[in-house]
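Here is subunit A:
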Amino acid sequence: MKKAERLIKRTLPAMAGAAAAALFLAGCGGASVNQTAAAAGASGTPCGTVNVAMNAWVGYTADAAVYSYVAKNKLGCTVVQKDLNEQVSWQGFASGEVDVIMENWGHADLTKQYITDQKVAVDAGPTGNEGHIGWYVPPWMAEKYPDITDGKNLNKYASLFTTSESGGKGQVLDGDPAFVTNDEALVKNLNLDYKVVFAGSEAALIQSFRTAQQNKTPLLGYFYEPQWFLSEVPLKKVNLPAWTEGCDSNPETVACDYPTYKLNKVISKKLDDSGSAAAKLAKGFTWTNEDQNSVATDIQGGMTPEAAAKKWVDAHQSAVDKWLS
Partner candidate 1 sequence: MSALVQERPTAQPAAVIVSEPRRRPSRRTILLLSAAAVWILGFLVLNGTATLALPASELTDLHRSLNQFNAWVGANRADNPLFLYVFTPLRSAVDAVANLFTTTFAATATGLRLPEIGWLGTVGLLTWIALAVGNLRVALLTAAVFVFFGIQGLFVEATYTFALVLTSVLLTLLLGIPLGILAGIYTRVAKVITPVLDFMQTLPTFVYLAPLALVFLIGPASAVIATVIYAAPPVIRLTAHGIRRIPDNTREASDSLGTTGLQRLLTLQLPMARRTIVMGINQGTMAALSMVTIAALIAAPGLGQTVIRALQSLDVGTAVNAGLSIVLLAIVLDRVTTAASRRAEPGAARSRRLGRRTRNIILGVALAVVLAMVQLSRTMLWAAAFPADLNVGPQIVQAVNAASHWLQSNLSLFTVSLREGVTGAILNPFQSLLTDTPFYILVMVFAIVAYALGGWKLAALTTACLAVIIFLGLWSDSMVTLAGTLVATAVVMVLGIVFGVAMGRSDRVDQLMRPLLDAGQTMPSFVYLVPFLGLFGATRFTAIIAGIIYAAPVAIKITADGISGISPTVVESAVASGSTPWQVITKVQLPMARQSLALAANQGLIYVLAMVVVGALVGAGGLGYDVVAGFVQSSIFGKGLAAGLAIVFLGIMMDRMTQAAAAAPARSIPSKTTA
Partner candidate 2 sequence: MNNPAISVRSLWKVFGPGGEKIPGNRELSALGSAELLERTKCVAAVRNLSFDVAKGEVFVVMGLSGSGKSTLIRCLTRLIEPTSGQVLVDGNDVLKAGVAELRELRRRKVSMVFQHFGLLPHRTVLDNVSYGLQIRGTGRNERHAKAREIIELVGLKGYEQHYPDQLSGGMQQRVGLGRALAGDPDTILFDEPFSALDPLIRRDMQAEVIRLHKDMGKTMVFVTHDLSEALKLGDRILIMRNGEPVQCGTGDDLVGSPADKYIEDFVSEVPRADVLTLKWITRPVADSTPGDAAVLNSRMIIRDAIPAVMHSSCPVLVEEGGRITGQIDRDSILSVLQPAEAAA
């Protein structure tokens, strides 16, 4: 032991010298890679950093992936994606954590709070997609029970939908508690013999519908379009009392179907004021439900969002150029 210690004492200073020399040589390199990389980045107007909120459904991911791809590769922006819940994302406008929400479903209250009152966000125009939310059943049920798509008949079929989670009532399967939903209120206000149960996520909803169609088991659930899954399993919508202007203004008393949402983009005031190309891109971005579904299908099929976005952008150069001009 003593000997080893002595050995260490003798050799270590030499090693330290060598290390210091290495340090010195390495130090000659000068500037940090970050600065070098920044200098070598895209030419033209500096874009800076864009924080993109990532809400948890594939349609959204498709929008955000294409936006991020273009911002990064065509504009040279630094894109930071943040996985956040829908409403939490809006809070990010106030804190500077979020610059872009790529697919917004309504949210009149948040619009008022953050765009009108606090003035920290700006409406960046429609995405070109139209959104529909509603209650759906798998196609086999619509065939077997043709009148089930009329909301008035739901109570008649309630017993079909009972599960161990629904406490003897029929089950309405909802997605993520964070999604836009009036379902709890609908059940109560339409006097439906149902209970809302949350699957927790879009993925879980899709899996449940897929299994229900495969095994011909009953399922009633919350769903929406644009949604790539509808081309795999064409779910049938159940018609609730039609939406009329203002019928859903009070979330506690709502007793009508969901409206048609003109999906839009929202960007932070900060990004808008900066005059960054990223703001321009966000405002210019529009596409169709088919476009979104094709990207979403690719992502669902196992492509990374970035690769799927690249594929779409490569095939739609002219559309992208239009967003930027």
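A word on the picks: all candidates are chains of the complex that A comes from, given by their letters.
To be clear about the criterion, a residue touches a chain if its C-beta (ideal position, glycine included) is under 8 Å from a C-beta of that chain, and two chains touch if they have at least 3 such contacts; residues count from 1.
Since the structure is predicted, the reported quantities are computational estimates derived from the model, not experimental observations.
Trainee: Considering only the touch criterion given at the top, point me to the candidate in 1 or 2 that touches subunit A in this complex.
Mentor: 1
Trainee: Taking the touch rule as given, give the residues of subunit A at its contact with candidate 1 in the complex, in rising order.
Mentor: Within the complex, subunit A touches candidate 1 at residues 1, 5, 8-9, 12-13, 15-16, 19-20, 22-23, 26-27, 29-35, 37-38, 41, 48-49, 54, 56, 58, 78, 80, 82-88, 91-92, 94-98, 109-110, 113, 117-118, 164-165, 167, 176-178, 182, 184-185, 187-188, 196-204, 207-208, 251-252.
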